[in-house]
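Shown here: the complex without one of its protein chains, the others still in place.
For reference, chains read A and B in written order, and residue numbers begin at 1 within each chain.
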Amino acid sequence: MELRSIIEATLFAARKPLSLQQLQNVFEKEGCPEKAELREMIREIQEAYQPRPIELVEVASGYRFQIREEASPWVSRLLSEKPPKYSRALLETLAIIAYKQPTTRGEIEEIRGVNVSSNIIHTLLEREWIRPVGHKEVPGRPALYATTKQFLDHFNLKSLEQLPALSEVRLLDEPQTSDSLDYP
Amino acid sequence: MELRSIIEATLFAARKPLSLQQLQNVFEKEGCPEKAELREMIREIQEAYQPRPIELVEVASGYRFQIREEASPWVSRLLSEKPPKYSRALLETLAIIAYKQPTTRGEIEEIRGVNVSSNIIHTLLEREWIRPVGHKEVPGRPALYATTKQFLDHFNLKSLEQLPALSEVRLLDEPQTSDSLDYP
Partner (left out) sequence: MAKSDEPHDFAGSVDRFAVVKGEPVKDLPEDLYIPPDALEVFLEAFEGPLDLLLYLIKRQNLDILDIPVADITRQYISYIEVMGSLKIELAAEYLVMAAMLTEIKSRMLMPRSSDSEEESDDPRNELIRRLQEYECFKKTAAEIDELPRIERELFELTMGLEQIAVEQPKPAVELHELLSAFKSVLIRAERLGHHHIQQEPLSVRERMTVILALLRDSEKRFIAFVDFFTVEEGKLGAVVSLLAMLELCKEGLIEITQAEPLAELWVMSPAA
């Protein structure tokens, strides 16, 4: 694959703006382009997207593709359709963090019996419902997550103590019927 | 802004594949293109991206832009998370559900000759690759599982027919006809 196409694909895939340094990191030592070369290729890519409704821009922390502002009226109609719903997996993860905090991703996985995707942690962090409060001193030094004030605010709680005790949770009535699994 | 650019920007902004219907929703009543028009514009966009490292593909639940497969070595270096690996047990369970749907856990166990762990079913449900579509009217009323559009989307497929054909089996009684296994 051409160097320029690699840069282009990488910029599309990144979840955040990428600096030149970060772009270099996707290459092996040999074959890694110089910064000047990268800049030249970015210029070429920018040109290639002239006629398109997206553009490659430089922001404070690097380069990223974004939708041109002219498309805003239509795109915003798409995005405001209706708020997405959080998955069951996300809610379970959040509940475990609330009750077992501070806790690591590994511990959550152990309790849930399945993997916790990075996306879930990412979404919860982005929502500022959880945050890392330290690292566990075990191999890999995994982050310890805890809930935040924003989390309490959202659920209208003054403190964690207002959450029902485990024994009460066990006795909860399911508002929807039995099949808790087919939650969208 | 041109119609085609609006469609293009909308597809870029969406985080999921968009159906023609969803694409129409971004327009006001007047000025809303017909489905045939949309298809034609999508074809044009696909062509415009020929030389680029991204492509506009159709999957089960609609159209989406994705990074071309050739770029995956570099992109996966950037994202640095290892893609999840699925166990043989999970893949076999998934394959049986895909080809025998709707089917119950018991039927899967009969084919595989071993228990299907709750973990596997749970992971498949959580990934939204399968969902319960009803209950079999036998004692215990076990859930009947079927695959979802998300499953097809994930594997870049438009429909179940695009799944690999069930491998050929030599049958005892009728050596000529190979696929008496009911393929969906």
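Note that in this section a contact is a pair of C-beta atoms (placed from the backbone, for glycine too) under 8 Å apart; a residue touches a chain by one contact, two chains touch by 3 or more.
Note that this is a predicted model, so its numbers are computed, not measured.
Q: Tell me which of B:L20, B:A60 or B:L94 is the one touching the absent chain.
A: Hidden-chain contact among the options goes to B:L94.
Q: Since one chain isn't shown, list which residues of chain A touch it in the complete complex.
A: With respect to the unshown chain, the touching residues of chain A are 12-15, 17, 54, 57, 59, 64-67, 69, 71-72, 75-76, 79-80, 82-86, 88, 91-92, 94-96, 98-102, 110-115, 127, 133-137, 141, 144, 146-147, 154-157, 159-161, 163-167, 169-170, 172, 174-176, 180.
Q: Spell out the interface residues on chain B facing the chain that's missing from view.
A: 12-13, 15, 54, 64-67, 69, 71-72, 75-76, 79, 83-92, 94-96, 98-99, 111-120, 122-123, 153-157, 163-164, 166-167, 169-173, 181
Rule of thumb we're sticking to: only the chains that are shown with their structure count from here on.
Q: Using mean CA coordinates as chain centres, what's the gap between chain A and chain B in Å?
A: Result: the chain centres lie 23 Å from each other.
Q: In the complex formed with chain A, which residues of chain B make contact?
A: Listed in rising order, the residues of chain B that touch chain A are 1, 5-6, 8-10, 12-14, 18, 22, 25-27, 48, 52-54, 67-68, 70-71, 74-75, 77-79, 81, 84, 118-119, 122-123, 125-126, 128, 131-132, 143.
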